[in-house]
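Taking it in order: structure first as structure tokens, then the write-up.
Note that one protein chain is taken out, while the other chains of the complex remain in position.
Entry: subunit A
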Amino acid sequence: MAGARVIPLHDPERDAARRARHVEVVPEPEQQQSPAADWERRLADLLSFARRRIAGDYEVDEFGFDRDLTENVLMPPLKPLYEKWFRVETIGMSNVPAAGGALIVANHSGTLPLDALMTSYGIASEHPAQRHMRMLGADLVFRTPVLGALARKSGQTLACNPDAERLLSSGELVGVWPEGFKGIGKPFKDRYKLQRFGRGGFVAAALKTGTPIIPCSIVGAEEIYPMIGDIKALARLFGFPYFPVTPFFPLLGPLGAIPLPSKWYIEFGEPIRTDVFGDGAADDPMLVFNLTDQVRETIQQTLYRLLTQRRNVFLG
């Protein structure tokens, strides 16, 4: 029996990991015995979270990402919106790598950036590695009090090449919405028509760091606030890029801020490799333009395909 090996029936580390992942699916026998244990554990978690916050005992990365706060406070309220309201279905989650830098490029729509929130919640909850997507936002976001601080704490940073490259080269999953305000604030009649993709800065960042680009197509977000008008004067007054008029806003006031419950699909496409072009590829404008077009075309075609498969805006 020289080759015999001891195979442990219970690998404590793996068991713990499995337990953590399937809390609801495989309830522990002791939990069945005492249903009180569950709320007690939750209370203990809550208290320990409160203690950490009071003592300032948590880590923040150089971009200001506060994982503790994001996972315990900012993410949970998105769950009902994601699961019950929009009933988001993700397709091709396996195209999102479990480790290492990658750039997710998606279409932007919906007047308010709920598509960004849903995509990041989807990856954090459904991806096996539960990765946090670090999004690149407009400087308007970071200039705004409260919102800017929240955006930084939830892992977002300013859309600029140094930040994008720093995140990608440190192995983070980065999300970018290159249409920007042109995409999110477009009128309802232009729905699912991709706008110009900026200047291709995101492609240059991916090329420089040799990280793959993952095209991401989001269907459903266009219908949450159908924008039928734009009051330019009010937008200028408040310093917004647009002031939306939807069938219910500002007519119904705050009630109009409730998004319509459209059915969503988020599809992650095949990664486009950027490490095959060699050094200095980021300085080749033609290559950058071509890649930008390729990403844009891929997303547009996927959008059309998803739209033809969709029978009803609200039922999917």
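As a convention for this text, a residue touches a chain if its C-beta (ideal position, glycine included) is under 8 Å from a C-beta of that chain, and two chains touch if they have at least 3 such contacts; residues count from 1.
Here is the rule we use: contacts and distances are computed from a predicted model.
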UniProt protein name of the chain not shown, from "MaoC family dehydratase", "Aspartate carbamoyltransferase", "Sodium ABC transporter ATP-binding protein" or "UDP-glucose 4-epimerase": "UDP-glucose 4-epimerase"
Among A:Asp163, A:Asp190, A:Asp230 or A:Asp284, residue touching the chain not depicted: A:Asp163
Where the missing chain touches subunit A, by residue: 34, 36, 40, 43-44, 47-48, 50-51, 53-64, 66, 139, 142-143, 145-146, 148-149, 152-153, 157-158, 160, 162-163, 166
